[in-house]
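Heads up, one of the protein chains got dropped from this complex, but the rest are sitting where they should.
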Amino acid sequence: MNPIFAILAGVTVGAAVAAMALRNLVHSVLCLTVSLVGLALLYLRLGAEFAGFVQILVYVGAVAILIMFAVLLTRGGEAPPGRIANAPWSGLAVAAAVFAMIAWAIARSPALRGMAKDPAQPPLSVKAIGDKLTGDLVLPLQVVALLLTAALVGGVVIAMSEKETE
Amino acid sequence: MTPYLIVSALLFSIGFAGVLTRRNAILVLVGVELMLNAANLNFVAFWRHGPNPAALDGVMFVVFAIAVAAAEAAVGLALVIAIHRHCRSGNVDEASGMKG
Partner (left out) sequence: MDRIVEHLWIIPALPLLAAGIIALLKRPHRKAAAALAIGSLGLAFLVSCVAFAATLHPAAGAGTVRLTHNFAWFDLGESTLRLGWLLDPLTAGMLVMVTFVGSLIFVFSVGYMAHDPNFTRFFGFLSLFAAAMLGLLVANNLLFLFMCWEVVGLASYLLIGFWFQKPEAAAAAKKAFVTTRIGDLGFFLGMVWLYHGTGTLLFYDKGAGCLEQGAIASLVAQTTLGGMAVSTAISLLLFCGAAGKSGQVPLHVWLPDAMEGPTPVSALIHAATMVAAGVFLVARVFPLLGASAAGLPADGHVPHTAALAVVTWIGAITAVFGALVAVAQSDIKRILAYSTVSQLGYMMMGLGVGGPAVGMFHLLAHAFFKALLFLGAGSVIHGCHGEQDIRRMGGLRKAMPATFATYAVGMMALAGFPLVFSGFWSKDEILHAALAWSPSRLPFALGLFGAFLTAFYMIRQMWFVFFAPSAHPAARHGHDTRPDAAAPHDSPPVMTVSLAILAGATVAMSLLATPVWPWFHAYLGGHLDHLHVGWDADGAVLATMALSTVAVALGTGVSWRLYSRSATGTDAVERLVPRLFGALRGRLYVDGFYAATVFRLNRAAATAFDWIDRFVWGSLAGSTAWIATGFSWLGRLLDDAGINPGFDAGCAGTRGTGRLVSLFQNGQTQRYLRLVGGGIVAIVVAVAWTGKK
């Protein structure tokens, strides 16, 4: 196992655990951001530069900030007493069981064993992605555009609806 | 590629644990984001090690998933704010209208 990968994986998973475990919501969101950056670096290591930059742009640049705003708007930023949230054990147990199941499946998968250890870097140009998006995938692209518009309008409507009725 | 899959599985389980245990609606959303990202990591890993990387299927999937996730986050957070206004609380267990 590659040390760089180990560090990246450790930071990503550790930040994710912290994001889910800390009591203070602002800290939680900051840890989530770290975890998302770690993931983006993992994408880069895998050779998916485009996916990595999109990850940083959208997740770190937009979604994390959005979540931060939501935290501040709902006054979740006031730090509650204590550092680590207490969790019901049943939830943790179920999550652990799910992990065990997936890990077991990965370990026993015959398909994975046949894969090359470190295949050659596949060609991945932004031009190829652009051709793909405006060629084969032009319909899904339009659908996503529509979805984003709908989400934008829906978000505004949902967040405003209460104000109107008051 | 097994380590990547294990990291992905870990992220997924952590996110799932957060969804299951945290009471604050925003953290539930954060958990969902983590689960989505775990899936994305899987896509990229399988694209890299899969039989036909030139087809770009995995990367395309990730790009679309990120777009959908952004939409999901926007609507989800709007819902959180609406619920917060309505119940004066951000806790999911207080919105228990589905109680049997």
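First chain written, first letter: the chains are A and B, and each begins at residue 1.
Criterion: a residue touches a chain if its C-beta (ideal position, glycine included) is under 8 Å from a C-beta of that chain, and two chains touch if they have at least 3 such contacts.
If you're wondering where the values come from, they're calculated on a predicted model, not measured in any experiment.
Here the missing chain is touched by one residue of A:7, A:57, A:72 or A:101, and it is A:101.
In the complete assembly, the contact with the undisplayed chain comes from B:20, out of B:5, B:20 or B:83. Within the complete assembly, A:91 is the residue of A:14, A:91, A:140 or A:154 that touches the hidden chain. In the full complex, chain B makes contact with the omitted chain through residues 16, 19-21, 28, 92-93, 96-100. Taking the complete complex into account, residues 90-91, 94-95, 97-98, 100-101, 104-105 of chain A touch the chain not shown.
FYI, only the chains that are shown with their structure count from here on.
As a whole-number value, the distance joining the C-alpha centres of chain A and chain B reads 6 Å. Residues 1-7, 9-18, 20-22, 24, 26-27, 29-31, 33-34, 37, 40-41, 44-45, 47-49, 53-54, 56, 58-60, 62-64, 66-75, 77-82, 84-86, 90 of chain B are the ones touching chain A in the complex.
Across the interface of their complex, chain B is touched by residues 1, 5, 9, 12-13, 16-17, 19-20, 25, 28-29, 32, 35-36, 39, 42-43, 46-48, 50-51, 54-55, 58-59, 62-63, 66-67, 69-71, 73-74, 76, 85, 87-88, 91-92, 94-96, 98-99, 102-103, 106-107, 112, 115-116, 119, 122-124, 128-129, 132-133, 137, 140, 144, 147-148, 150-152, 154-156, 158-159, 161-163 of chain A.
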